[in-house]
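Read the structure below first, then the notes.
The other protein chains are all here in position, but one chain of the complex has been omitted.
Entry: chain A
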Amino acid sequence: MEQVLFRHNRPDRSVTFEEYCAEGGFDALKKALTAMTPDEVQQTVIDSGLRGRGGAGFPTGKKWSFVPRNLPGPRWLICNGDEMEPGTYKDRVLLEKNPFSLIEGVTLASYALGVRHAFIFLRRDYETAAANLQAGIDAAKKAGLLGERILGTEFSCDIDLHLSAGRYICGEETALINALEGKRPNPRQKPPFPAVKGLWGGPTVVNNVETLANVPAIIANGAAWFKGLARNPEGAGTKLFCVSGSVVNPVCIELPIGTPLREIIDQACGGLKPGKKFKACIPGGASTQFLSEAHLDVPMDFDPVVKVGSRLGSGAIIVFDEGHCLVEATLNLIKFFARESCGWCTPCREGLQFVKEILERIERGGGEERDLDLLRDHTRFLSYAFCAFAPGAMSPLDGLLANFEDEVREHITRKRCPLKG
């Protein structure tokens, strides 16, 4: 299986700067800086079909193209390494194994966008990743691959590693921008989108770690090659899947995008734990809808997963078996979201708390039939919140009601959790 992001990985440690360079690292940067214009770099990324790996799957090159050209004043690139969504740990694995693809990718994106100063916004707990990144940035700078006049060209770029003060909402790009400015991480209203008015009011691109780490390979090997990596015709590239839950071998693995869900669970992860039977999974991190057995053949790419009522999200797959109570699992996630809500808007701040209480009631056996309607109302009305947090928070509940309503109803009619004694 072709490895792009994990190509340089060593089994027991992270790759060194020298090893990375020896394996063709920074060749893409050299190529871009000497033989390509910024627009050509951007066009290649557009042509490659690369879509954001941070959860929303927005076409990366298209996002870059929203940055107004020829605008005076600085513009910014921020790499989003907040990764605080339950179940998601792919960026951590990537950075612990290899910080250089990201550093090179950030530099390439900065070149394409005309950014002088880029930031990597990293989850505070990622201490190994942080150490790797800082050492990597220092090494690159020493080697003339960052800083003033990179590789003797006119292009200069620096990368600042910023450690988040830590909260899930900091991963939302506009909250992240506020956090980086030293403000409370409340999301900002969109429009204006960050590409037009972001960090300190300047045009700003926010991209996920995995997204940017893909850029060097795209520049080195071309758009067509990248497209060809996918398993499904409309897909492009590979994807990191980080699996957890009831599987034999919960791994973070790089597979062609479009690999069927069943294959990931059964082959890459060795199937369900002995004696366990598959019941449900969350395909893309805590803010995606539960899928059931019926959906296991879905190709794990953005559009196909949407078609079956969920999202590819971050590619974090959480597997549940027949012994798991999905009401309880949903409640667990809702508790997380209720706690992490930034509190800015009414539906999310008050609504999540309320949903949490209803689910608690149902799980305790005190639910009523009308609670189902209340929950359904909330999945709808919370999607009218200020930012994408609340709709994301409602996704597991939405999936629960869509695919496992019977299980919820059973809690209500039997006045207890059917899976507990």
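Criterion: a contact is a pair of C-beta atoms (placed from the backbone, for glycine too) under 8 Å apart; a residue touches a chain by one contact, two chains touch by 3 or more; residues count from 1.
In the analysis below, contacts and distances are computed from a predicted model.
Missing chain, UniProt protein name: "Molybdopterin-dependent oxidoreductase", from among "Molybdopterin-dependent oxidoreductase", "Cysteine desulfurase", "Acyl-CoA dehydrogenase" or "NitT/TauT family transport system permease protein". Residue A:184 is the one among A:10, A:184, A:277 or A:364 that touches the chain not shown. Contact with the undisplayed chain is limited, among A:76, A:121, A:241 or A:344, to A:344. Among A:352, A:375 or A:397, only A:352 touches the chain left out of the display. Those residues of chain A that touch the chain absent from the view are 167, 169, 184, 186, 189, 191, 338-347, 349-354, 357, 374, 377-378, 381, 383-386.
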